[in-house]
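Every protein chain of the complex appears in place save one, which is left out.
When the chains are written out, they are named A and B in that same order, and each has its own residue count from 1.
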Amino acid sequence: MPASRDVTAARVAIGSDTDLAWVRQQVRQAAAGLGFSLVQQTKLITAASELARNTLIHGGGGYMEITPCPQGTAPGLRLSFVDSGPGIRNVEQAMADGYTSGGGLGLGLSGAKRLVHEFLLDTCPGRGTTVTITAWATVVPSARPEAT
Amino acid sequence: MTDQVGANEAAAAQVCSFLQRRREQIAQRWADASLFRTVFTLSREEAVEACKAVVDALADVALSGRPEDIAAPAFGTVRDQLGRMAASRARAGFTPAQISEEVAALRAPVVELLRGEFTDSSEATAQEGVLALTVLMGSLRLVVMETALSAGEELIARQRLQLLEVATPVIKLWEGIVAVPLIGTLDSARSQVVMESLLEAIVAQRAQYAILDITGVPTVDSLVAQHLMKTVAAARLMGAECIVSGIRPAIAQTIVHLGIDLGTILTRAGLADALAYALAQQGIEVSAHRMARASTR
Partner (left out) sequence: MNRAAAGHPLAVPVLALGDVLLVTLQGELHDGMAEQLQQDIAQRIARSTVSGVVIDISGVDIVDSFLGRVLSDIAAGARLMAVRTVLVGMRPAVAITMVELGLTLPGLVTALDTERALDMLATAPQLAAVSVPAERKEARDAGLP
């Protein structure tokens, strides 16, 4: 088993594009500490980057909350992206591939959803949006030296 | 009814105090039992300490008044220890049933000790005490059994992962050409492993061409087709070209029937055709003429 470092809950403010880099770094550190594989880490960081950018651009800034969330023996991470911006009026439309209101490729929400195990969108027009994603690491146990 | 419960609780409390009092003697006897002796080979002292931990846990369970409760928190504290023992026995080739027998063998020395205490006491109290202890030891046996089984499951899961890797070798066919001959059913987990190892091989071998040969894949459903397409797309992003070979007529029909568009994917009938294509793209000609000429010369 890879040595998993202690990962504690933390909150990261999202107010500028420098903060996006900070979000990515925090998520990488936590995911690596919990033993996520390189591909699993990359997927989670990419999803976090998409959602943090949404928080910044559409929500006018906010914060990310990062919480360890193990399931059985599998370590996991839960990330919440919270803003108190205008909210999303048409959730179905916002979740569709290719829909964009911010000049991106329109893959933010739908793409992020495909990169994680759980995706929860909570929005209220005029009061803000919270997107919560969760991913679990499939731990590949290392071969035991005594096994022949 | 209430009397019965009261009697049970009294017996459990009795067992608890017995276990606490005779902790040292029980541990000394158990340390020589095959279960502990074969696991703690370093020193007898270590085995005695392990035995004491188990005795303490049993005393705690008895104190709770529910010796039949295998989910008792007190068992949790020795689960790690029990798990280590069970895993060690399992590795030595013991079946869960055999391990369970070894745990059962721990009962006799303790019961003997307990009986020894009751020579002066009334027959009924002695019976109650022995019964409570027996139930307690039965619970211990179940806990070990459960731990042994879950250790077995872990072993199976680990071997399954090892098998996944063994079952998907990436072969270098030529300078700059790698291939994965896929054999057997492709599920989501295996497709993921195939994708990752093929892409890693592309980097390691600096391979411009990657061949996915599905001759040995019995069926292709939409999920598998999707994985193939993802692999091809990922390879393309890295600057390599993927060729899917060995699509048998039946599979080709299924793909058409499912309405999957493999139009963007480069396909060839067999692995040899795919290799010939990749070689030709690199400007390497495989010619029979030269061979023929060489032999006539």
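Methods note: a contact is a pair of C-beta atoms (placed from the backbone, for glycine too) under 8 Å apart; a residue touches a chain by one contact, two chains touch by 3 or more.
No experiment lies behind these values; they were computed from the predicted model shown.
Shown chains touched by the hidden chain across the complete assembly: A, B. From the options B:V203, B:L223 or B:A252, the residue with contact to the chain not on display is B:V203.
Check A:T67, A:S84, A:S110 or A:T138 against the missing chain and you find that the one touching it is A:S110.
Touch with the chain omitted from the figure is made, among B:A108, B:M238, B:L258 or B:A280, by B:M238.
In the full complex, the hidden chain is touched by chain A at residues 17-18, 20-21, 24-25, 28, 38-39, 41-43, 45-46, 49-50, 53, 97, 104-108, 110-112, 114-115. Listed here are the chain B residues that touch the chain not shown: 195-196, 199-200, 202-203, 206-208, 230, 233-240.
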